[in-house]
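Removed from the display is one protein chain of the complex; every other protein chain stays in position.
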Amino acid sequence: MNLALLSLAIPLFSGLLLLLGGRALRTRTTGFIAIASTLASLIAAWLALQEVAAAGTTLLLNLGGWETGLAIRLRLSSLSALLLLFTALMHLLIGLYAGLSRAGINRDFWALSCFLHGSLAALWLSADLFNLYITLELLGLTAVAMVALSGSKAYRPAANYLILSLAASLFYLLGVALLYGRYGELDVLLLAPRTEADVITRLALLLMTTGLMLKAALWPLHLWLPPAHASAPTAVSALLSGLVVKGPLFILWVLWSEVAPPTLAQQIGPVLAIAGMIALTAGGLSAMRSPHIKTLVAYSTVAQLGYALMALGLLLTWQLPQMHIALWLFVIAHGLAKASLFLAAGEMQASLGTRRVDGLRGATQTVPVAMFAFAVAGGSLIGLPPSGGFLAKWVLLEPLLSQPQNWPWAIGVLLGTLVSAAYIFRVVALSFDRARINPPDINPDRVGHWLALLPALMVWGMALSGEWLIQLLAGGGV
Amino acid sequence: MSPELLPDLTLILLLLIMAWGALYAPQRSDAMTLFIAFGVVVALIWARLDAPDLALAEAAIGAGLTGVLLMHAARALPDELHRRNRTATYWGALAFAVVATLMFLAHLLTDDSLLNAGLLDGETDMTPRLRSLADATMGDSGVEHPVTAVLLNFRAWDTLLELLVLLFALSGLRQLFPRESAPDDHATSRWPESLALMAAWARVLAPLLVVTGGYLLWRGSSAPGGAFQAGSLLAAAAVMLRLTGLLPPLRWSSVWLRLAVVAGALFFLTVAAITGIWGEGWLTYPAAYSGLLIISIEIFATLSIAITLSLLVIGEWEDLRS
Amino acid sequence: MNTLPLVTAIELYLTLGIAVFLLSLHGLMTLHDPIRRLIAVNLMGAGTFLVMVSLARRSEVPDPVLHALVVTGLVVAISATAFALRLIIAATKADRRGGKPEP
Partner (left out) sequence: MMAAGDVLGSWAFYAGWAFMIAGCGFFATAALGLLRFPDLYSRLHAVTKTDTLGLGLLTLGLALLDPSWRSCLMLLLIWLLVMASGAVNCQLLARYNLEQEEEDNHRVS
């Protein structure tokens, strides 16, 4: 457990030190410290994963050593260890890009990225509903601060994002208050066996779900996401789409698969799954129509979150452990692929001097590596084998296809696949149009392009470790 | 309806009027003023509901900081560009709130209500927990006041993260003053001469606020009060001195300022890590030192809260970037 | 307490909390001015805290856990509000600068 807490404390410490160091540190040193601490956190997370795998059960820690019920408890399951690892990996990949590519970034990015890392780690480890509320606020504030990094044009979307995010947290908090009023507990594991399907519990869960869906930009509460994510600096967009929206999704999963009584969970399951299906198609169609590259990628996040929501809904409806695996495989595969997609989009935007999708004509010739990264990451979003996206989709589809009465859901998944294929191919097809090439404004930044490709390669590499991941998620369970 | 409910009903009515006005007053400046008044009524309600810690906190924030924040906003954005408060909105909101509240009230009185669902029969569920809490408080938490014990010992992790919330908000605010943006087009307006009187008054009031803040901090271990209440009072004093020009800009380039800003979180986190790695567990204070540790954490936290809040409220380019 | 159909003060405050939450939620959904929306969010917070504090007052000795949670909530609320307000001001200034050419 100490290792997991180190993985959480290292980025927080280094963020505080960077803030303290200020301009006394050179920009290079700042970036170096941030990346080094991310690496240390990654190693700690890996060791924590080994620890929890060796223990074979979930580890619990009563903070302050107080008795259960009085203390805040932290929980290290194989899932939270995996998410710690995933968070550190994403920060490392994106940090490397931000540090080495020519795109350059405001030095404040480094401290904020450390803070974001720490907030997410605190969220994955927490097993206390109110503590989760604070981590949500931490996440929201850092995310908004990072959107504001890109200067005055991003202030308006950042302000709207912040106001909605605060309102969403309050929905969640009111739900927590009602649950505490009803059961006198804040601890997830203590609440789980006690909840009943009565009015207060329903009301509380409804409020919390609304707040969390708003925070995670799940359909139909997703409208704030594209402007906020598209206006952030490239590295930040990648972090926001790849990681930040997964935080509230995790709490939603904890809430429904553990805290809520199973009867209620079975009732809400189909609703969530249908919302997920609509998100898939509606988000995909918006992405297809979007004139700007980054907005397209941001809408694709809305669509892809539909898969995760659908997996969660079906998990609740049938209580199938396979859906649990599918859900988290989606989260990880989407995180890596989306990081690559945003980085590639940002690089192409910078090299070609255009923000419009039309500007990508002939990109295979002018910016081949970045375009390759875009296509490869897009392939995982579509679910082409043998990518991580394929792995997740396969785990999701297997139980759907085996029984004829589940075919409508399977058709929904396939429809979503079709739409994702459409918006990815729209870009790819344009990039092969070598007749009317849009010439690059500046000499493309090779290092940046290759670094954009790195996460995409990793998501294809996920298939190699697929067996291990599935066993980890299946074995650890909750 | 018994006569004891009279003060409650008055407060409730007042609060509803303030809330209504803060949302729908035709002029935005009126809405802001009513929002400040709303805070005062809320503080009274906290006192009425036997929550003196909260009454102090609310009053400390509402009295100084929210007011300055909103006045700053009112001065920066004088005209409301589009006023869409049509009558239809008023009636819609009124109908919405009244219907929903009546439904809730009616629900309170039915069989399947909150009462029967256990929300209001607190006694049975709560008593054992509260007793164990009280025992722990009397025993070895290091402080006597239960709210402080919860904040700094039982749920210290929440408080640590809460210090980070302040810090992250400040980091966000700093992004609004990019390095390149010259100093500066908005802070140049002339300071009115009539406000010399305010400076004189600030000289009297600020020491009073500092003394009261120190007292609240000291008293927090045994009675209502504590780091946050003290920090907000100190912040109010700093804001007042800064606004009247009695205090020079708090320059971010000074390492002491940065140290003061991160001190609370850094010290708290260090204590957590040290107790975790070499001690009995994360945030488990050694019994002999728990009182000392808690008061040191509170002192650092008060410092950080005071500086961070004052920067959040009045920090300009000179304070945050230069 | 739970056998009386009479509305007690605690229930009144609980209802008040819900009412303020709903009223300001409506405000958040219908108002356009960002400052008013921010005020609405703050009022939603006040409604939530009212619910929490009235729940704390159910037992003879008020529940210190809920009081501590509300203190934490207040800190979060004031920091986020300050940041949001400054962000709104900065956004409006940036819009004005973008909309009108510099003199």
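Chains: A, B and C, in written order; residue numbering restarts at 1 for each.
Assume a residue touches a chain if its C-beta (ideal position, glycine included) is under 8 Å from a C-beta of that chain, and two chains touch if they have at least 3 such contacts.
Everything quoted here is computed from the prediction, not taken from an experiment.
*Asks:* For the chain that is not shown, enumerate the shown chains it touches in the whole assembly.
*Replies:* Listed by label, the shown chains it touches are B.
*Asks:* Could you tell which one of B:M198, B:A223, B:L259 or B:I299 touches the chain left off the display?
*Replies:* Spelled out, the listed residue whose C-beta touches the missing chain is B:M198.
*Asks:* I need the residue numbers on chain B that touch the omitted chain, in ascending order.
*Replies:* Chain B touches the missing chain through residues 192-195, 197-198, 201, 204-205.
The criterion applied here is as follows: only the chains that are shown with their structure count from here on.
*Asks:* Just how far, in Å, is the C-alpha centre of chain B from the one of chain A?
*Replies:* 31
*Asks:* For chain C, jot down the residues that touch at least 2 other chains.
*Replies:* Residues 55, 65, 69, 72, 76, 79-80, 83, 87-88, 90 of chain C each touch two or more of the other chains.
*Asks:* Specify, in ascending order, the residues of chain A that touch 2 or more different other chains.
*Replies:* Residues 130, 134, 137, 141, 144, 148, 155, 178, 181.
*Asks:* Can you list the residues on chain C that touch chain B in the complex?
*Replies:* 1-2, 5, 7, 9-16, 18-20, 22-24, 26-27, 30-33, 35-36, 39-40, 42-43, 46, 49-50, 53-59, 61-65, 67-72, 74-76, 78-83, 85-90, 92-93
*Asks:* Considering the complex alone, what residue numbers of chain B touch chain C?
*Replies:* That would be residues 1, 4-5, 8-9, 12, 15-16, 19-20, 22-24, 28, 31-32, 35, 38, 42, 45-46, 49-51, 53-54, 57-58, 61, 65-66, 69-70, 72-73, 76-77, 80, 82-85, 89, 92-93, 96-97, 100-101, 104-105, 108-109, 114-116, 119-123, 126-127, 130, 133-134, 146-147, 149-151, 154-155, 158-159, 162, 165-166, 169-170, 172-173, 176, 186, 226, 228, 232, 305, 308-309, 312-313 of chain B.
*Asks:* With touch defined as at the start, can you tell me which chain C residues reach chain A in the complex?
*Replies:* Chain C reaches chain A through residues 21, 25, 28, 34, 37-38, 41, 44-45, 47-48, 51-52, 55, 65-66, 69, 72-73, 76, 79-80, 83-84, 87-88, 90-91, 94-95, 97-98.
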